[in-house]
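Excluded from the complex is one protein chain; the other protein chains are retained at their positions.
In this document, chain identifiers A, B and C correspond to the written order of the chains, with residue numbering beginning at 1 in each.
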C-alpha cells in the first residue's frame, strides 16, 4: 500500500451539560457545551475496523456528565483539564486529548431564576498529551462598536481601488479571542474577567487608524496586564456600516444614517506574542 | 379564467438601519431591522405585469433611510406608524401597509462606544389601512429558566404515555411575546419596559404546574398592569432539560446534572385577552 | 378577573423520524420532521395548572414513533391525517389537531445507500376538528433563477425612487408554496409531483415583467392542472442580483458579473384561488 494514516482524532462533540448547584433555596447554574477529541494508537480502527483501542464517543459523553456530578464543574479550564487528563491517563491507547468548552452566561433574576444574558460565549481549549497540558482561554461573539474615533486612509491604491478615504467612520466587529496560558494553574476566573475587561476597554479607548491597530492594541494590553499569558490571538471581522447616500432625496447625511451590511466583510486576524514565550504546541489553535 | 387573485402583499424585508445621534462627544445608537409589506390595487402587476400601481421595494428601502434622517427614529412603534401612514397616504394604489421592526440592544461602554447586549430582540408591528392603525409591540428570544418550583403531573395517560410525573424539574423557555395596544398613542418606551419587566418577574415568581399556567399568568399580569393593552400573545417552547441517569456509574443525581436537548421540544402558544377588547384586525399576528 | 384565555394550542414540535423499510437487501428511507399542535378543553391547565385534560407532548412524540411502526408512514399528508384523527378521536378533551410535517429528500446510491439531495423540503399541514379535515401540501426552499427574460419598469416613482428601470435582469427566488386540497383523499404523491413540476416549469417558462406576475402564473397553472386543489399560496423573496459597476476599472459589464445580495430583499406574497372554492378554515395557513 502506498498510502498511510496521517494526523487523526475522534471524539464526542457538543455535549450539552447544565448543572444546578443548590445551596438551600439559592441555586447556581452552569451551562456548557463540551467537545472532546482524542488521538493515539488508532491505526487499527482506521485500517481494519478493529476497535480494541477505541473508547466510544458515547463513553466520553457519559464521562462528561458523571464528572460533573463526581467532581463538580468550577471554571471551564479546570473542568477541561480534569477531563483531558482522565482520558489520557486512564487509557493506554489514548495519547492526547483535546477538550473544548463553551460556556453560556446567565443573569440571576432570583434565588433560582435566570435569564440568558446573550453576550459573548466564554471558551476554553485544553490539550494534554500525558506529560504537559496547554490551556487556551477565550471568548467569541463579543460584538463591539465605536461610532467615531476611527479613520482609514493612506492605504495602497491600485487599478481596482475605489474606496474613499475617511477620517470618521463606524468601527464594528464581533471579537473572537483566544489567549494561551504559560502554565496550567492560572486563576481562571480572574484571568478571564480581566482579559475580557481589557479587550473591551481597549477597543473602546483606542483612537483607530486601522482595525489592525485596534486588534494589536487589544492583545498587547492584555499581555501587559496578565503575566500568566503567553499569547493572544484575535479574529475580528470588520462589520461594515456604510453611510447611506441621501443626496438624491435632497438630504445630507452627517454620519448619522448607516446601512449595516452582512457580506462581504473584512476579516482581520492576528496574534500578539510575549517576547520569549514558548511556542504553542501543534494544533493548539485549531480543533 | 376560473381562478382569481386572493390575499397578497409585497414589500422590502430586512432593511438594516443603524442611526447615530451625536450630542457633542456623546453618541446614541439605534439598530433596527425594518420590513415593509404593502397591499392595495395590485391586480395589474399580478395579472399582466403592469406595474403602474407598484411602488418599488427599492423605494421602500430608500424611504426607511430617508425618514431616519428627516424625522429621526425614536420608539420603533412610532417609526413604524410614520412609515405605514406615509405609504398609504401618499400612494392612492396602496391601501394597507404593515411595518415590522426588530430592534437590537446595545449597552453603553463609553461616550461613543457600545457592546451588543445580546438579550431579547424588541419588536413592533404596525398595520395601517388609511383609517385606523393597529400596533403590536413585543419581544423575541428572551430565554428564561427556573431551576425549581416547576412540577408536571396529573396529565392524561394513554397507551403511548411513558413520561414520569415530576414534582421538581427545570422549566426553561425562549419567550416570543406580542401585545396589542388598544390605540396608537401609548407611551411606547414605558409600555415596553414595563411589559418586559412583568413578563420576566412573573415567569420567575410563578410556582408552576404547567408551562401553560406560567404563560397565562405572564399575559394576565401584563394586561392587569397595562391598561393601554388589549391582548397578549405568547409562544413559549418548552426547552427540555433531562436529568441524566447516572445510576450505571454508581452515582445519584439529585436534580443536579441535566442534558439540555435541542429537538423535539414542547411548544405552548396562547393568548390572554382583556374582556370586551376589540378583536384584532385580520392578519395582525402574522406578517 | 377582567381577562380571559384566548386562542391557544400546544404540542410537540420537530420530532425527527427516520424510517427504514427493508425489502431484502433493498431498503427505502423516509426522513421526516413532525410537529403536532392540539387545542381543546385547556382552560384548566392555563388557569390553575390542572393537567387532567392535557395529553403530554412526550406522549405525542411517542405516538409519532409508534404509528410509524404500526401503520407505516406512506405519503406525509396521509400520515398527518392519521395522527391528527388519532389525537382528536381518542381524547375527548382534544377538539382540534394540527400536524405539520417536513420531508427531506434522499437520492438512492445503492440498495441501502443514500445521499441527501438538498433540494426543496416537501411539507404538509393537516387540520382535523372531529368533523372535517383540511390538508395543505407544499414545499419550501426551492431556489430558482432565470438569468434573463425578466424586466421591471413602468412602476410608481416618488421622491424616494432611485431605482433604474430595466429590460433585462436576473430573477431569483426561494419558493415557499402551499396548496390546499378541496378534500382529504387526493393522490398525494401524484399531486405533489405534478404541482412541483408545474411550479418549476412555469417559473422557467414565464417571461416576467414583475415577480408578482410570475407568482400568479405559477399558482394559476397549478390550479388549472390540478382539480383537487382549491388554492395556492406563494411566498417568494426577490433575491436581488445587482450588476456590478465595472466602469471604474475600464470594463463594461454586459449583464455578466453580479453581486448576490443577502439583505434587504423584496418579499412577494400572494395567493391564487379557484372561483367558488370553500374558504380555508381559520388558522390554516399559519401554525
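Here is the rule we go by: contacts are C-beta pairs under 8 Å (C-beta built on N, C-alpha and C of every residue); 3 or more make two chains touch, one makes a residue touch a chain.
Everything numeric here is computed off the predicted structure, so don't read it as measured data.
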Hidden partner chain, touching residue among C:7, C:74 or C:118: C:118
Residue ranges of chain C at the interface with the undisplayed chain: 16-22, 27, 29, 31, 62, 65-66, 68-70, 106, 109-110, 112-120, 141-149, 170, 200-201, 203-205, 241, 244, 246, 248-249, 251-253, 255-262
Contacts of chain A with the absent chain, listed as residue ranges: 1-16, 35, 37, 42, 45-59, 61-63, 66, 90-91, 93, 152-158, 160-163, 208-210, 212-213, 215-216, 219-220, 223-224, 231, 233, 237-238, 263-275, 285-286
For chain B, the residues touching the chain missing from this view: 159-160, 162, 248-249, 262-263
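What we mean here is this: only the chains that are shown with their structure count from here on.
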Most contacted chain pair (by C-beta pair count): B-C
Centre-most chain, if every chain is reduced to its averaged C-alpha atoms: B
Chain centre separation in whole Å, for chain C relative to chain A (CA means): 38
Centre distance in Å when chain A and chain B are each reduced to the mean of their C-alpha atoms: 31
In chain A, residues with contacts to at least two other chains: 248-249, 262
